[in-house]
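One structure follows; several queries about it will come next.
Here the complex is missing a single protein chain, while all its other protein chains stay put.
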Amino acid sequence: MPSSQTPPAGSTALDPTAVRPAIDDARIIRTTPQAVRDELLALKRDGYAMLSDIGGVDYLEREPRFDVVYHLLKFALNGAQAARVRVLCGVPGADPVVPTVSDVWPSADWAEREIYDLFGVSFSGHPDLRRIQLPVEWEGHPLRKDYPLRGPARDRTPRPSFALKSNVAAGTPASGKTAAALQRQIAAARGQTLPPDPAPHAAEKAQAGNTPGAVATAGAATPQELGAEPNAARGRQLPKDGSK
Amino acid sequence: MAVDSPGEFLLGKVDEVARWAQSSSVWPLTMGLACCAIEMMTATAPEYDMARLGSEVFRASPRQADLMIVSGRLAQKMAPIIKRLYDQMADPKWVISMGACASSGGVFDNYAIVQGVDTVIPVDVYMPGCPPTPDGLLYAVNLIQQQIRQGGRGGIFARA
Amino acid sequence: MTPYGPVAIYFAVALAAALLFTGLPGLMARRKPNAVKSEAYECGVEPTSDVSGRFPVRFYLVAMLFVVFDVEAASFYPWAVQMHQLRVFGLLEMIVFVVVLAIGYAYVWKRGGFQWR
Partner (left out) sequence: MSVDSPIPAAAPGPPPSMSMDVVERDHNRMVLSIGPQHPSTHGVLQVLTEIDGEVITRAEPEIGYLHTGIEKSAENLFWTQASTVIERMDYLSPLSNALCYILGVEKLLGVTDLVPERAQQVRVLLCELSRIASHCVWLGTGGIDLGALSGFFYAFDLRERILDLNELSGGARMHPNYLRIGGLRDDLPAGFLDRLDALIAMYKPRMNELRNLLQSNPILQDRMIDVGIISADDAIAWGLTGPCLRASGVAYDVRKTFPYSGYENYDFDVVTRTEGDAYARFLVRLDEMDQSMRIIEQVRKNLVGGPIMADDTKFTPPPKETIAVSMEALIHHFKYVSESFRVPPGDVYSAVEGPRGELGYYIVSNGDNRPWRVRTRPPSMYNLQILKQIAVGELIADMVVMIGSLDPVFGEVDR
């Protein structure tokens, strides 16, 4: 890939069907939300019996911002030639509404609910339009291009480098020595001074009364010396109310 | 096990026997999330045979399970359910966080996956791997057994 | 020592074992109750419905049929143990017993008592 690679041809305002290379995977039809239902019914009469999938795509800066893509399939039954057709319906970003086809094909029910859930394109006439993948009280539509990958709550937190979690195997390997050595090494790395190797039974006693929930690294060193709190506190600090 | 005060001789011994009994039959909870669940099932299949560790009885209800193997990626929608299942398990209970997705979100650092089960429930053994091989799961159950024998969660009779 | 001495000892030991196995864990096990633990377990979600609703009568019918045929099966045991002493008389008696119940079984089967719907 020579370094003089030209920058990407299309910006985000892109109509893929206009610039696509010649691929014979399906016949492509472009429509608008008003005409999509009649187009699909005509195709169904024409022999495209199965609506195999409805997909959503978000082109951020393009005028009809969303594309709802209907994939139809004609079977090679009684002499007909099997064929696919793809109907792309451009939906404006301001008030994305598309008429439903779940009364014609019941398979559209969940597909439309998923597009509503992940893109925010609502389907008028859908019997039961509510979120399907995300919890009921989730705000925002994740597959939109302006939705951050890691979600609004975590978008500003940097990717955690090495969390403070002790990744020491939480049990003593048969030899019993390596865990202790590893913990001494980690304690040294953290700048804590580990007391000389405590006699085993002292460790047992100290361990017997440790607080529930703390990871008991059953090696020679006991959790207290490593300053181990219960796991949850030791991991990354989640933002307290989770919304900011 | 050295003993400090004579009074502790009896309880110490009973506790040790109880811990030995508990550790030799740790019953996991039937709760498979994603790909790691398939490897967990394969661990009970003849090739790896978790029955050798006494843990092949997968209890469907949390009331009868001692060990929760979080096998797979934990979605945000599933987090309250995992927390509820953990709370409904009888004490003493242990947790294995199987695989990279359960331990730290793994390859999915995005909005949908809880970045580490230990932000929801306390975890005893973390397992690397995506998915970890069934031998890895056997080693993890071994580590849990060692923890139990050493009174990882305060033993059976500890009044903690 | 009356002939029934061993039976009494047998029952006493059984009772003691039962009490031991149920009582001891109850006494010594660790209790850490929390709000969620006392709620009903329904596959991980909040309990969806109170169970106080009325149950269809079919459950009662199935339960009764089970009790009838279970007792029938249970009554074979004493006969099987004494089969040799009872000889032909015992056999005829049991055949009458089985035939009577078989008639009932055929009737219930024809009336569809065993089909749930």
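What to note about this one:
Per-chain numbering from 1; labels A, B and C assigned in written order.
Keep in mind that, in the parts below, a contact is a pair of C-beta atoms (placed from the backbone, for glycine too) under 8 Å apart; a residue touches a chain by one contact, two chains touch by 3 or more.
The model shown is predicted, which means the values in this text are computed figures rather than measured ones.
All shown chains touched by the missing chain in the whole complex, by label: A, B, C.
The missing chain, though absent from the display, is touched by one residue of B:111, B:126 or B:139; that residue is B:111. For the chain left out of this panel, the touching residue among B:26, B:69, B:85 or B:102 is B:85. When the whole complex is considered, the residue among B:23, B:55, B:104 or B:119 that touches the unshown chain is B:119. Within the entire complex, the positions of chain C that touch the omitted partner chain are 32, 34, 42-46, 48-49, 51, 53-56, 58-59, 116-117. Across the interface with the omitted chain, chain B contributes residues 29-35, 37-39, 41-42, 45-47, 58, 60, 72-73, 75-81, 83, 85, 87, 107-114, 119-120, 122, 130-131, 133.
Although one chain is hidden here, its contacts on chain A can still be listed: residues 1, 3, 5, 8-12, 14, 16-17, 19-21, 23, 25-26, 49-53, 55-58, 69, 71, 75-77, 82, 84, 86, 105-107, 109-111, 128, 130-138, 142-143, 147, 149, 153, 212-213, 230, 232-233, 238-242.
As a working rule, only the chains that are shown with their structure count from here on.
Centroid to centroid, with C-alpha atoms defining each point, chain A and chain B lie 27 Å apart.
Chain A and chain C have Cα centroids separated by 51 Å. Residues of chain C found to touch two or more other chains are 32. Counting partner chains per residue, chain B shows two or more touched chains at residues 158.
For chain B in complex with chain A, the residues that touch the partner chain are 1-2, 4, 76-77, 104, 109-112, 115-116, 118-126, 142-144, 146-147, 150-155, 158, 160.
Chain B makes touch with chain C in their complex at residues 61-63, 81-82, 84-85, 87-88, 91-92, 156-159. In the complex of the two chains, the chain C residues touching chain B come out as 28-32, 34, 36-37, 39, 41, 44-45.
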